[in-house]
Every structure is written in structure tokens, then in C-alpha cells.
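With one protein chain withheld, the remaining protein chains of the complex are depicted in position.
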Amino acid sequence: MPADLVMTQLRAFVAERDWDQFHSPSNLAKSISIEAGELLECFQWSDASDLDRTVAELADVMTYCLLLSDKLGVDPNGIVLAKLEETKRKYPIEKAAGRSTKYDRLPD
Amino acid sequence: MPADLVMTQLRAFVAERDWDQFHSPSNLAKSISIEAGELLECFQWSDASDLDRTVAELADVMTYCLLLSDKLGVDPNGIVLAKLEETKRKYPIEKAAGRSTKYDRLPD
Amino acid sequence: MPADLVMTQLRAFVAERDWDQFHSPSNLAKSISIEAGELLECFQWSDASDLDRTVAELADVMTYCLLLSDKLGVDPNGIVLAKLEETKRKYPIEKAAGRSTKYDRLPD
Partner (left out) sequence: MPADLVMTQLRAFVAERDWDQFHSPSNLAKSISIEAGELLECFQWSDASDLDRTVAELADVMTYCLLLSDKLGVDPNGIVLAKLEETKRKYPIEKAAGRSTKYDRLPD
């Protein structure tokens, strides 16, 4: 599924409903947190979650992420790759392999 | 930036560090909430946020979303579009235009 | 530790720093979500967390909860008890005992 097609459809959905007025970056950031909480609710009492519900909640988080990236004028895949380069530097393979330690506590 | 390339790079990053063992769906859902909180922190006291920091935090949320979609075996753009179809039905243009009302409180 | 003393100290702390101007209900709600994310980070990759760090993050969440209750003009312990009465009705012992099922999916 091409990413451009998704953004085009999201923009049309928002425009048709005249919802851009509500989509300030701050409101979209709140929306991402709210939907992330609903996604987390799928795992509240157990690590085993219902797949359909989990996928639907994940889609909600991603939708608001795409809307925020569009509002900020950045390419969603581009910013993920740029951040990945930074994360690679913070977590060198030889130090981070097999550990979940945060970068500022990795051994020197 | 093609979406497939991003997923390929993310998978390589995780594999090289042997981090798949930490990436249960539950842990990834927690990670999405944690990073969503860091994104929200950009807007904690003001609606005006620093762009570079906001983009970096948004990238972190999206990275974990992509990893979770991969772990669940679903196409990230596909699930966003599928959910959009559902949302369109919940928010018909003639009822929802110009309102931020939740669907279960829209007028009949 | 009496609850009144805590609120008195929190109010003095805020007043001395002239921070009331930042503490709108909306900003405090964001702060609660942000701190809840930091608390969750203690459990990101493992159910075993560092106690001191967990307690410090929990204290941050509670601090903003107390500030919000004060801003809304409600008694924090009073609203917890009032909500508990409501929750008791939603989760009758004979139906809810030993189950983590959400109330709207409990058996009739």
C-alpha cells in the first residue's frame, strides 16, 4: 500500500469534514497519547491481546502520527530513518547487542 | 522514501542487536505510550513546540508503531486505510463537518 | 502523613515560583499523562522495576493529580471514594470475582 495514497486519503477525509481547524500540533500530540492509551488497554491485564482490536487501536495511533507529520511538513518515513541513524550511534552493536539497557547506562 | 525500505532497515537494526527478544507486542505497546508521553512533553506548557525536538519524538512513536505492525504481521498503511473506511462511516460528512463531537454524541 | 499538609506544601511550592499561570487544567492533564509515561518506562522491558525510581515517578504522577484536584476544587480522597461507589455497582462481586473482564463484557 503506497504511503502517498494513504496521506492523500487522510487529507481528503479531514478536508471534507472541515476538521483541520481542530488539528493543531498540540491537539494531535494529545490525540496520539490518548490513542496510545487505548492501544495499551489491549494489554492491561495480560500480554495476550485480541488481534483485531489491537490492530484497530494501532491504526488509530498511526493515523494521528501521519496527520501530525503532515502538519509539521515532514516525510513520515524520512523522519523514522533519520532517527534510526541517530539511534544506531547511541546503541553501537558491540555494546547494545542482547541488552535492553538505556543508552546512557551502557558500559563504556 | 519508500515504506518497504524503512521496514527493512528497522528489521536489520533490531536483528543486529538481538533485540527481538524484548519486542513482545505488550512491550512495544508500552513503548508507544512512553514515547507518546515524550512527544506530549514538547507541548506540556505551551502549544508552541520546538520543531526539531517534536519531529524526533514523533519519529520514536512511529518507529515503535512500525515495529508493532511488523510483529503483528500487518501492513501499516493498509491498517490505516482500513480504519479510515470505518471512521468515515462513524463520521458521515453531513453530520460531522465542522464539529469535534465524538461519534456516539453526534446528532441523529 | 496528613493529606492537608501535603496540599498546603504543594500550594506554597507553586505560589513561591509563580507557577499557577502554567497550571491550567489542560496542562495539568497533559503533565499527568507525561509522568504516567515515565512511570511506565520503569516497566518498559521487564515486569521487575527499580523500586526507588518507580516510587519517584509515581510521586510525580500523584503530585500533578493533587494539583489538578485542587485546581478543580475537589477533595482528592472524596472523589476516589465517590468513584469507588460507582465502580462497585459496575462490578458486582458475584459477577466480577476472579475476572479481569471489563464491566460491559461481564455475563448477565
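Each chain gets a letter, A, B and C, in the order it is written, and its residues are counted from 1.
Here, a residue touches a chain if its C-beta (ideal position, glycine included) is under 8 Å from a C-beta of that chain, and two chains touch if they have at least 3 such contacts.
Everything quoted here is computed from the prediction, not taken from an experiment.
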List the chain B residues touching the unshown chain? 30, 33, 37, 44-46, 100
Missing-partner contacts on chain C, residue numbers: 1-3, 5-6, 9-10, 13, 16-19, 21-22, 24-26, 29-30, 32-33, 36-37, 39-40, 42-43, 47, 49, 51, 54-56, 58-63, 65-66, 68-69, 72, 74-84, 86-88, 91, 93, 96-98, 100
For chain A, residues touching the missing partner are 22, 27, 30-31, 33-38, 40-41, 43-45
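We take it that only the chains that are shown with their structure count from here on.
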Return the distance between the CA-based centres of chain B and chain C, expressed in whole Å. 25
So what's the Cα centroid distance for chain A and chain B, whole Å? 3
Where chain B touches two or more other chains simultaneously, the residues are 22, 30, 33, 36-37, 40, 43
